[in-house]
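Okay, handing you the structure first.
Not every chain of the complex is shown here; the ones you see sit where they belong.
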Amino acid sequence: MNVTSINARLMQGNQACAEGAIYAGARFYAGYPITPSTEIAEVLAERLPQVGGKFIQMEDEIASMAAIVGASLTGAKSMTATSGPGFSLKQENLGYAVLSEVPCVVVDVQRLGPSTGGPTAPSQGDIMQARWGTHGDHPIIAISPSSVQECFELTVKAFNLSERFRIPVLMMLDEVIGHMRERIIIPAPGELEIVDRKKPKVAPSQYVPYEPQDDSLVPPMANFGEGYRYHVTGLLHDDTGFPSNSPAVMGEHQDRLHEKIRRGLHEIIMVEEVQTEDADVLLVAFGCMARSAARAVKEARAKGQKVGMLRLITIWPFPEEALRQLAEKVKAIIVPEMNLGQVVDVVKSAVEGKVPVYGICQADGEIIPPERILEKIEEVL
Amino acid sequence: MFAEIEQYFRTERLPHIWCPGCTNGIIVKSIVEAIQKAGLDQDKTVIVSGIGCSSRATGYLNFNTLHTTHGRALAFASGVKLANPELNVFVITGDGDCTSIGGNHFIHSARRNMDLNVILFNNNIYGMTGGQYSPMSPSGAKATTAPYGNIERPFDICNLAIAAGATYVARGNSFNTRQLTDIIYNGIANKGFSFVEAIASCPVYYGRKNKLGNAADMLKWQRDNCITKEAADRLPLEKKQGKVVTGILHHEPAPEYTTEYQKIIDKFQGGEES
Amino acid sequence: MRDSWEIRLGGSGGQGLITGGIILAEAAILEGKQAVQSQSYGPESRGGSSKAEVIISKENIDYMKVRAADLLLVMSPEAAKKYVDDVKEEGIIILDSTYVKDCEPKKGKVYKVDISRIARQDVGREVVANIVALGVIVGLTGVVSQEALEKAILARVPKGTEEMNKKALAAGFQAIKSVVNAA
Amino acid sequence: MSSVAETTQQMPIAINLSWCKACGICYALCPVKVLGPDELGKVTVIQANKCTHCKICENHCPDYAISVVGGKKS
């Protein structure tokens, strides 16, 4: 018997996400079961106590989201996971985390349809909700893994970004990626970078909790219980953390929330380019659809068609720059996505008419097969 | 008293936003006195609130304070406490915040018996939004959304807490501040979910809508209509009719959530398989 | 051995086909190959029809879904009906003849094996029908080695059931041998 | 905390007028009418000498605007 990679294992995407969280230092999980995300909770219920962490099944998704924010304020890296219906319920408190700048990671394993929809059927239908699901203006970071290995590594990255920018980071899995099992190599401890929130350097009496100390505009964050007594609120507030009705203060607060992310774009944006150098047709894909698109690229190239792919790893903020540069070069863009048209409109808005943009939009619980993409390529070439 | 105020309040933020004669301020002082009596470290104490007039209290208190979303204070607080059980965690909430939108978190927190100290400011109305009826508005009461009188029956929230599993349940009011401080203090001593209903008055909305007189009149109503459990136990039924019973109504310790969780960690930490 | 296998296992809820697919994929990984396993469910996590897919390859696997299968195993009439056409012309079809009657696929090479009955009667419990099925698949195709398969099975089954599972595996190997020989 | 006069034996009641909201509770509850309203309805001391140090006013002022020295600790 020929056992080659002893570190290689077969692992499910959801499990890899859970293990990635532990690797990243997550020590708190609160959740409420929902297909197709439940395995994340189940793995962490078992694993967290083994590393001294806490797992709690809350009464619902609203409470779960609240609990991870509370936990994070004590310094615990915290996570919750859910799917569409639960993601909708978490929106209010997700907005709280954005406004009060509490790091945490929220996993949404996307399933089909609005409402209960098709609970076991895959989809990529929550992409726009990830951006706009909570009320009011707010920035967000959302990441989409395309393999089990990435479920692990991007979860680590999600925690890093969350701690770095004091913002909830969304891991937008889809049912295909969450439930499929494939080969993964678990990185050794220390192999991946781990980022922790910046702590205040001043004495408690000097601490102004929401006052940025550098150009990043991300204020250092004290944990509850460390002697820095401060106030956290979901009201718009000034740098001291106390609410204000002043338009100047409220406007500044909202602007800074966005601006800190804008300034961090170079750290946040992740894309992968596949054979884009000479591409005439660019596929823009993410999540499980990037796998189908990758196959399409391969088969199209085999036929001599110049096709490339821009894989969106970061979905929000949207990788506009990378896309715009490619839009200068290609003749057409095709966006295959498992929904009825979400990212395709964002792509359109970003390329501003420079090249024609086509969607392949399908929301029936099936992954869009390479064949359909290949057909479209034929059509636009 | 000014010295204690200086120590426990963010005096630079006073006077608070509450209306003249609102008794929220009185109840907050009792909380602070109970904390002082219990000798809790301010740095190790977290006070969590929801949204409502009463929930604005956290902004004035010199602790780690967390003003959350409407109804969710207990869920946030559960995260704080479980993540770091060394922290003393208090929850300040209103009758709407706790029993209406937050009712589910309330019964589940009581059931789990996490070591949280909850003080419900019961003014029988949604104050912050301007006087709508709450699940604790008496039947027949007037409110902006009950112009013809409330046809719902109010919760006996202490009973509900007991049925849901709370291990310590007490009721006080903003007139009898000594009792209120005492029952909060005793709740702190209970290792588990401790619940105190504090009867408050909202002269501006509840009082005005229901013609209950001015702020002082409403406080006097509390004085004249509450009897302690000890007194009630001695009285014949007919004399208790219509009276509100205060004091410690229930105390029955049970295993505390974070303690039980720690046992699991102690047993399985480092292990790979269960 | 071929470079790549696309395998589909179809049946109903409790037949353990997803576990079967996982074991197959794990066996492949034990051999240093790439493997992807995926599935589809009935309502929420339970019941209804169930489908597991495994792709095993020496190369990186991009698309994770089985298109036309190299090998199809079906253990229920519904699954047979649903999947029997999505097989390559030269593909292999294994029917669990305990449940799948009256199914005459139009393409592929067909093997009828009384898998569930063998599990129930020869091994003693129908729950191990999936292991019998794995024996049949691997016995027929060698998609993974028999050693790797056994190792993968033993690593995954509940403690105390090892012997029964080994017996099931052996029964599967045996069964396909008889069928092939009879053919 | 803004200016509050020192208390004395003769004037055991310290008042922080900037916090007083003129709710009337203290002077309605003071058993011996030591306190009363000023022209804006805020608290004012009418007859300090009658004060029994019962602290009813201090305990029921929702705005922490009154502090009474002497008497037993509440």
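Which chain is which? They are A, B, C and D, in the order written, and residues in each are numbered from 1.
Note that a contact is a pair of C-beta atoms (placed from the backbone, for glycine too) under 8 Å apart; a residue touches a chain by one contact, two chains touch by 3 or more.
What you are looking at is a predicted structure, and each value in this text was computed from that prediction instead of being measured.
Displayed chains are single representatives of each kind; full-complex composition is A x2, B x2, C x2, D x2.
Assume only the chains that are shown with their structure count from here on.
Subunit B and subunit C have CA centres that are 60 Å apart.
Centre-to-centre separation of subunit B and subunit D, using mean CA positions: 27 Å.
Between the CA-based centres of subunit C and subunit D the separation comes to 86 Å, rounded to the whole angstrom. Across the assembly, subunit B contributes no residue in contact with two or more other chains. Residue positions of subunit C in touch with at least two other chains are not found. The touching residues of subunit A, counted against subunit B in their complex, run 27-28, 30, 46, 49-52, 54, 56, 58-60, 62-64, 66-76, 78, 92-93, 96, 224-227, 229-235, 242-243. Within the complex, the subunit B residues that touch subunit A are 10, 13, 42-44, 46, 48, 51, 58-59, 62-69, 72, 75-84, 86-87, 104-105, 108, 261, 264-265, 268-272, 274. Interface residues of subunit A, counted against subunit C in their complex, comprise 1-5, 8-10, 35, 38, 119-121, 176, 179-183, 288, 291-292, 294-295, 298, 367, 369-371.
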